[in-house]
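With one protein chain withheld, the remaining protein chains of the complex are depicted in position.
So, subunit A:
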Amino acid sequence: MATVEYKGKTFEVDEDGFLQKFEDWTLEWVDYVKDSEGIKELTPEHNKVIEFLQDYYKKNGIAPMVRILSKVTGFKLKHIYELFPSGPGKGACKMAGLPKPTGCV
């Protein structure tokens, strides 16, 4: 386990760089992760994905399938990968503060 300090905030992260506690999530966290995810500038589209991931996770305790993400946001699969180059399971979940999904990811 490691600790990240960024803009006056402290985050506990796992070895994959995901937040240990969903409750620790703040806007500074998104700003911190975006560089390592190869995202130059955050857009309202990024925020839309992040907000939905958090909402779904609070209700279901798991990340949604990319299909559901697409249905709710209206973004095509290709566009989701343009927004989050490492994909919905890695980059988008990480930025939204979700734990690393289990399975072959």
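Please note the rule applied: a residue touches a chain if its C-beta (ideal position, glycine included) is under 8 Å from a C-beta of that chain, and two chains touch if they have at least 3 such contacts; residues count from 1.
Everything that follows uses one rule, which is that contacts and distances are computed from a predicted model.
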{"item": "Name per UniProt, for the chain absent here [options: \"(Fe-S)-binding protein\", \"Acyl-CoA dehydrogenase, short-chain specific\", \"ATP synthase subunit a\" or \"Multiple sugar transport system permease protein\"]", "value": "\"(Fe-S)-binding protein\""}
{"item": "Contact set of subunit A toward the excluded chain (per top definition)", "value": "14-16, 18, 62, 65-68, 70-71, 76-78, 81, 87-89, 100-105"}
